[in-house]
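Only a single protein chain was left out; the remaining protein chains are all shown in position.
By letter and in written order, the chains are A, B and C; residue numbering begins at 1 in each of them.
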Amino acid sequence: MNFASDNTAGVAPPILEALTAANAGFTPGYGDDDLTRRVEQRLATLFEREVAVFLVPTGTAANVLSLAHCAPPWGAVLCHAESHVAVDECGAPEFFGSGLKMVGLPGEGCKISSAVLKDALEAGPWGGPHHVTAAVLSLTQATEAGTLYRIEEVRALTDLAHAHGLAVHMDGARFGNAVAQSNASPADMTWRAGVDVLSFGATKGGALAAEAVVFFDPKRAEGMASRRKRGAQLVSKHRFLAAQIDAYLHDDLWLTLARHANAAAAKLARGLATAGCVPVWPVEANEVFAPLPKSADAPLRAAGARYYPWATRSLPPEMKIPTDRVLVRLVTSFATTDAEVEQFVGIVRDNQK
Amino acid sequence: MNFASDNTAGVAPPILEALTAANAGFTPGYGDDDLTRRVEQRLATLFEREVAVFLVPTGTAANVLSLAHCAPPWGAVLCHAESHVAVDECGAPEFFGSGLKMVGLPGEGCKISSAVLKDALEAGPWGGPHHVTAAVLSLTQATEAGTLYRIEEVRALTDLAHAHGLAVHMDGARFGNAVAQSNASPADMTWRAGVDVLSFGATKGGALAAEAVVFFDPKRAEGMASRRKRGAQLVSKHRFLAAQIDAYLHDDLWLTLARHANAAAAKLARGLATAGCVPVWPVEANEVFAPLPKSADAPLRAAGARYYPWATRSLPPEMKIPTDRVLVRLVTSFATTDAEVEQFVGIVRDNQK
Amino acid sequence: MNFASDNTAGVAPPILEALTAANAGFTPGYGDDDLTRRVEQRLATLFEREVAVFLVPTGTAANVLSLAHCAPPWGAVLCHAESHVAVDECGAPEFFGSGLKMVGLPGEGCKISSAVLKDALEAGPWGGPHHVTAAVLSLTQATEAGTLYRIEEVRALTDLAHAHGLAVHMDGARFGNAVAQSNASPADMTWRAGVDVLSFGATKGGALAAEAVVFFDPKRAEGMASRRKRGAQLVSKHRFLAAQIDAYLHDDLWLTLARHANAAAAKLARGLATAGCVPVWPVEANEVFAPLPKSADAPLRAAGARYYPWATRSLPPEMKIPTDRVLVRLVTSFATTDAEVEQFVGIVRDNQK
Partner (left out) sequence: MNFASDNTAGVAPPILEALTAANAGFTPGYGDDDLTRRVEQRLATLFEREVAVFLVPTGTAANVLSLAHCAPPWGAVLCHAESHVAVDECGAPEFFGSGLKMVGLPGEGCKISSAVLKDALEAGPWGGPHHVTAAVLSLTQATEAGTLYRIEEVRALTDLAHAHGLAVHMDGARFGNAVAQSNASPADMTWRAGVDVLSFGATKGGALAAEAVVFFDPKRAEGMASRRKRGAQLVSKHRFLAAQIDAYLHDDLWLTLARHANAAAAKLARGLATAGCVPVWPVEANEVFAPLPKSADAPLRAAGARYYPWATRSLPPEMKIPTDRVLVRLVTSFATTDAEVEQFVGIVRDNQK
């Protein structure tokens, strides 16, 4: 019953097999190999347009290289106040961005609303030269609350951003979960809705350590190869990054894995709801945030369940977590089993006061 | 006949198998797992002392995180003028070091002599406050010329460095080749000879993408966990970094692989010498730098040989490459076969003018 | 009627005269001169202890060099959300601090309360290594709202900060106004109350362009000379920075100038109050924030008055600015005249609806 994170799972078997397959013979290092070319082509096909692709080993790297590339050092990145880039990267965006500023915006379910963004852009102050310049809007899809932006919501936000001169980044650490859930095409979810650069995540989805920065306008990527190298993110035996993404995309494996994880989350949510423990936000990806009865906490942990308590300011208005409950985050993955979900729900059901 | 680099080889099979073995079940992310603990213990045992260990996915990362941690932003890193950190990392040391300065020193065979270091430290100017402060000496072992520092040479250099208040970093991207060749113990080669922090390389030696920063005084490592994270170098499914190093160290695999590569280089050097193509520097690790007859270049490439021409200012005094020859770098690896070496030498022999 | 800022005033005549007096003959550059020594001694005497002093030409420089020196690159600076360092320096703290993070705390009248600080320090998350480490508390004295921290308030905040391992910085751009108002000794206001480093402002007080960073523990200043130089803040003809501070401190000129400014603000506040325009915060230094009748705005500007409208989230609870009024900031200085104040108040009085 490991619901601590989607990175506590291992590697999806086809991806592991792809590493072995890629191991034959010699290939040039640093991305100058056929497998890397194939991945680039795959992503172009997936997104139905020419793209510029940069593979990196961590999600932090994908995000912060993207943000640094789109913002000047005196720029501000507007993002949700509880987004991963704002709070969980130990200042990596500021470091890679040579001192840029992360500006956190509020919003229910870790989503930024158009109204909030509009206010922030109009109120400022921005630039002038005493203030940082609003430079990038960063959206997380699926969000850190396991919710989704609808395509029209993305479009409204990117329209606002572009009208004010900002570029738009999408943190897609769980992009597969979002696409699998919404049935939207990757292109509709991103550049057709105004996204300029995407951190296309694979690690949480089932890879070992591989993410892709995808620029939808290749011209915007000028200099990115140097930025990646000096960011110490250019993997020498690069074919093994490529092999992971290649297998991840092959036969829509990424969507198959994501659907599994999403289904496990949905099942978990339904089960908990029937046990009187209704999730605080819509469960639209592979995360469930539920107000667990404290009476269930000890038995769950005794049975080996792993998960984290969660602090947030993004609850729906007026919602409060009762004192006899604790809000927890439960993350499912491609490796989550029905048995785990059922056992977890069963213990909760049996331990309501 | 791929002698382009040791990173054109794949992964040594036992390391690949270790990835599969590590894939079972769930483990906490970010290094909070048993396999990571075991690797830390292995390195402590190997180096015969308590150490602080930080695994990262690239050699650039290991080097630049080390340098940044040991030098203030107004510090200078003294290194060989042709060292990898000085010329081949696209400014990564300056970036991670918040603007530190790399100061390249000359030296035959890519080795810094005590006399050169002494002059540099005494001549300065350093500090004051108009000048950067000499803060770190970085030695590469084995060097970028495939040569070795003798232990007494390392000691003389570190004594000088410490007397002037510098910390000592060792870039051990090919540390295995150095240890295998010298038969010195890892401890004698490093901290007992005055090295403070080591980039312990595994990728060139046969891993997929894994390096270890090893601090010999754990107190010096304070803050390094944060530095690694904000450097976007903390791999989430960390067990797979650990698995690589674990397998690399198990049963001295790293030395077995290095001995193979070194032996191939020695065989190649002997063969080339008998073909009238004597290496310009002693072949003490897995690299051969030889003045290839230009007449052999086309037939070699036609036969599929891969290698790079090499520019250097570190030749022995008075040595000049004749105009009908080209200096090339030939790198062997754990995957190099006798047949490749023999074929290469054969073509050179057959194509002398 | 210039109430736009205290930096719209010129230079206090004795300071200008001191520049001329300092101009005779040759002196060594970069602070190696007698006048600089004398200023250091004056500040030691003023603060009743050994101090380390670094003169710089801008207040931004004093603040950001101080913060960068006390926080690691992965550190967070806790400060009021509307403080100058948080919002008005175009990211200079993040730049000089190699990517540190500014964390803004709420608080009425631009003051941080102990309760708010305690919550922030305890709630975190800090460190770990996913989160930045709380490293510095920065207090502005007098605040950007023209209010003062009482000495016991400073002490309570610094106790909390030190208990959590933070250093304490005081932004004293208007330190003279604070000392003049409170009658506390500079020592009681700073290090005896737990402040570790002070930006001792002189420019707003009447200098041309001179500020002093004062470390109360000289050991903490190690490396600061290099940091100032590489921050491009070491003025070559340094005697002219020293001359300004020397004159500023001579015969308590700084307090005389500050008392004048404070008295002008107090008179302005009283006058506005009698005109039905009560300041929103206590007027404890040289700034008045008042809800001006919009009906008075045009006549004031027509008469040549200069001031800025003000947006804030730091009003007392439940206080709202009526729609027929605009909150404005009025700043007095050593150069403000009674006539200006009276004219301003008169126009307001005559133009209430």
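To be clear about the criterion, a contact is a pair of C-beta atoms (placed from the backbone, for glycine too) under 8 Å apart; a residue touches a chain by one contact, two chains touch by 3 or more.
For clarity, every value in this text was computed on a predicted model and none was experimentally measured.
Peer 1: From the listed residues C:Q233, C:N262 or C:S314, report the one that touches the chain absent from this view.
Peer 2: C:Q233
Peer 1: Which one touches the absent chain: C:L16, C:A81 or C:V103?
Peer 2: C:L16
Peer 1: If the hidden chain were put back, which of A:T45, A:S114, A:S226 or A:T274 would touch it?
Peer 2: Among A:T45, A:S114, A:S226 or A:T274, only A:S226 touches the chain that is not shown.
Peer 1: What does the interface between chain C and the hidden chain look like in terms of residue numbers?
Peer 2: 2, 4-5, 7-11, 16, 19-20, 22-30, 56-61, 64-65, 89-92, 95-96, 203-204, 208-209, 226, 229-237, 239-241, 306, 335
Peer 1: Which chain B residues touch the hidden chain?
Peer 2: Interface residues of chain B facing the absent chain: 73-74, 87-91, 94-102, 123, 125, 129-132, 311.
Peer 1: Since one chain isn't shown, list which residues of chain A touch it in the complete complex.
Peer 2: 30, 72-74, 98-99, 127, 129-130, 132-133, 223, 225-230, 234
As a convention for this text, only the chains that are shown with their structure count from here on.
Peer 1: Please state, in steps, how far chain C lies from chain B along the shortest route of touching chains.
Peer 2: Shortest path length, in steps: 1.
Peer 1: Can you identify the chain nearest the overall CA centroid, using each chain's own CA centroid?
Peer 2: A
Peer 1: Copies chain A and chain C touch; is their interface built from the same residue numbers (over half shared) or different ones?
Peer 2: same
Peer 1: With chain centres taken as the means of their Cα atoms, state the distance from chain B to chain C in Å.
Peer 2: 51
Peer 1: With chain centres defined as C-alpha means, what is the inter-centre distance between chain A and chain C in Å?
Peer 2: Spacing between the chain centres: roughly 41 Å.
Peer 1: Scan chain C for residues touching two or more other chains and write them down.
Peer 2: Expected reply: 73-74, 98-99, 129-130, 132.
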